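The other protein chains are all here in position, but one chain of the complex has been omitted.
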Amino acid sequence: MSRIFYLVQKEFRQIRRERAFIFIIFVMPFIQIVLFGFAVNTDVRYVPIAFVDMDRSQTSRRLLTAFCANETYTYSGMAATEEMAKSLLDIGKIQIAVVIPPHFERDLRTGNRPQVQAIIDGVDGNSAGLVLGYVGQIALQLQKEWLPDTGMPDGSPPVGLTEIVPRMWYNDSLESKNNIVPGIIATLVTMITAFLTGMSIVREKEIGTLEQLMVTPVHKNELIIGKTLPFMVVGFLLLNVGILAAGLIFGLWMKGSLLALWGFGLIFMLSTLGLGIFASTLAHTQQQAMFVVWFFALFAMLLSGFFIPIENMPRAIQLVTYLNPLRYFMKVVREIYLKGTPVIYLWKQALFMLVFGVVMILGASARFQKRVG
Amino acid sequence: MNPVLPTIIKKEFIHIWRDPQTLVIILLMPLMMLILYGYAITLEMKQIRTAVVDLDKTPQSREFIEKIISTGFFHVTRVDVPYRQIEDIFFRSQARCVIVIPDNFAEKLAGDSSTPVQLVVDASDPNAANFINNYMARINVGFNLQHGAGNGGIFSVEARLLYNPDLLSAYFFVPGLVAVIILLSSALLTSIAIVREIEFGTMEQILVSPVRPNQIIIGKIVPYLVLSFLDGVLILFFAHLWFHVPVYGSLLLLGFSLFVYILTGLCFGVLISTVARSQQVAMMAVMVITILPSFMLSGFIFPVRSMPHILREISVIVPATHFLRIIRGIMLKGTGIFQLLPELGILTAFSILLIAISIRKFHTKLE
Partner (left out) sequence: MNRQSTGPDSFAAETTVVVSHLTRKFGSFTAVDNVSFTVARGEIFGFLGANGAGKTTTIRMLCGLLKPSSGSASVAGLDVYHQPEKIKTKIGYMSQQFSLYEDLTVRENIQFYGGIYGLSRLQIRSKTDELLHYLNLWDQVDVLTRDLPLGWKQRMALSSAILHDPPIIFLDEPTSGVDPASRREFWLLIYELAARGKTVFVTTHYMDEAEYCHRVSIMKDGRIVELDKPERLKNKYAAKNMQQVFINIVKGKDK
């Protein structure tokens, strides 16, 4: 037992000496939370819009202002012809052009049902879909407004329009950062713990101290515990720095229990530390270890639902995500942060993480041999 | 022509050739990433798990629900849950949203007033919540146009989607992925190639020979330029064949832009390697300085326009931002060279600037 103490003590002394660690633990979380928190936003706003108004009537201008009043669009000018609008779309100056046909006002009043064209840059299929939705909403709103003035024949069916009343729970301002910031905390813990564990073992391999340790009577399990325990502490510290950073920068504090988050965090770290050890058994150089960890970490991040919802993925890839421990931790962190979900609802995730962690640690330990060659 | 340069280039090629393991990684990793991420990165939502609470239970309310289901966006997992159980459903993640139809739905629909339908959304993922809200709104517009005034409204809006009429996610993300992957591999390759020689001490050996620093740097860049270019072509080829991303513009222009962009990436790598002391630091720096910004700030997934002002400014100095515009323009819109001149110019300027700094740094570092 006391050997573990000396191993851990040594590790901490090394961590303390390395200035990069201090940076990684205390500065990185702040940088990442700022960068990701602000950048990750699939919300569609400020879409540059141009109009081709061939009617130039009061009604057509009303249509223009209806679009411009919406935060989704940014007015970027008028185009004389449809061709000109098209070339603006080609070079990416605008993303949508609204073409109002001649005699729009007149046709409207006489019940001739004029046709307005919305030409949308569909390259970004996702935001184009949203833009399309907004166009429909604005159109509907104008329909209602203009209906009394039109020359619709009497006796047409009554207009009973359904209206969707959205209620956004847990995040009523729909701020992306509320969702992304807890996600960053989860990814940070993953990356850093796996990375540091892997690197620290391989570094000892490269320097030759690992060989030295292997000829001492220290037990293999003691060696593994001595390597993982310090980085678990580092990961725990990181988790809390992340929580603090999220709170200080974005004013985002968790709704649920901190104690639960700590518990889940520690369980989750079994997997990442296991990954670190695993990478170290595969790699002979720090460079290789880095590649291995990066490959898995990137994979874990992408398939965790961090910024791409898992439901969107094809079925086969969805199945793969079940093998990703970060998927569960991501879920747990968000649930606790945003919904304050009680722990009893999260036992499944906890169980999966625990199983993964134990398997990872045991598997990696089995690969880790107190022999060379 | 100076005979020194070909010698250095040749040596570098031999290095690459003798290390098949790394060569395979260089060529295959990007392909794997392309395929995996090409499928995984999609923001399009389908089959959103939905609970429906129909308090009206009339033909009209059922028709409304039918309309919602028929679109394929929503997948009803629960029906008729009591209102107070919604929280429980969300905690268990059984549904992402709940549609509540009020008990006087049919009655109100027949009258003249507007009929509210409540949509309760688990907005802990706000992006998803946004989509759900938007889809619902679109369905609602459709429903109203069918049932509302004059069957089709007083005016109609005809939407024309250019370049990507089916709004496929892959069209948007795959070219972006190409940009990110190429930058990653090119910057990583050169940065390590130089630092490794410094670590091994072979650089010192080369330096005592009468080779000039710019020759060393160019000698390092040329082989990887060739390699990365091949890699880039391979990836593009795959993107076209596998994901059916069209190429409307000129292939020649695409190749040329790829070349310029790869050069920028390689120069980035060289610069990092002249500053970094160890391979580890070099790799870390590449990851932090190139990958993260290329992923997050270039408009690859998240529109630059929606970012705060400062991040928009930063995105200008991310090479991927410019290449993304080029590659999406050429592939999907068939944009020509004149419209892309600003972007190409910026990338070229980046390369020249980076290489000039590298050569200077290289001088001082080794003195």
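Letters A and B name the chains as they come in the text, with residue numbers starting at 1 for each one.
The rule we apply is simple: a residue touches a chain if its C-beta (ideal position, glycine included) is under 8 Å from a C-beta of that chain, and two chains touch if they have at least 3 such contacts.
This structure is a prediction, so every number in the text was calculated from the model and none was measured.
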Worksheet entry | Which displayed chains the unshown chain touches | A
Worksheet entry | Option touching the unshown chain, where A:Leu35, A:Leu64, A:Met84 or A:Met214 are the choices | A:Met214
Item to complete: Since one chain isn't shown, list which residues of subunit A touch it in the complete complex.
Response: 2-3, 5-7, 9-10, 13-14, 17-18, 207-209, 211-219, 370-373
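Operating definition for what follows: only the chains that are shown with their structure count from here on.
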Discussion item. So in the complex, the part of subunit A that touches subunit B is made up of which residues?
Written reply: 35-36, 38-48, 86, 89-92, 104, 107-108, 111, 113-130, 132-137, 139-140, 142-143, 146-147, 150, 152, 156-172, 174-176, 178-179, 199, 286-287, 290-291, 294-295, 299, 302-303, 307-309, 311-314, 316-317, 331, 334-335, 338-339, 341-342, 345
Fill in: In the complex, subunit B residues that touch subunit A
25, 29, 36-37, 39-49, 64, 90-93, 96, 108-131, 133-138, 140-145, 147-169, 171-172, 192, 279-280, 283, 287, 292, 296-297, 301-303, 305-308, 311, 325, 328-329, 332-333, 335, 339
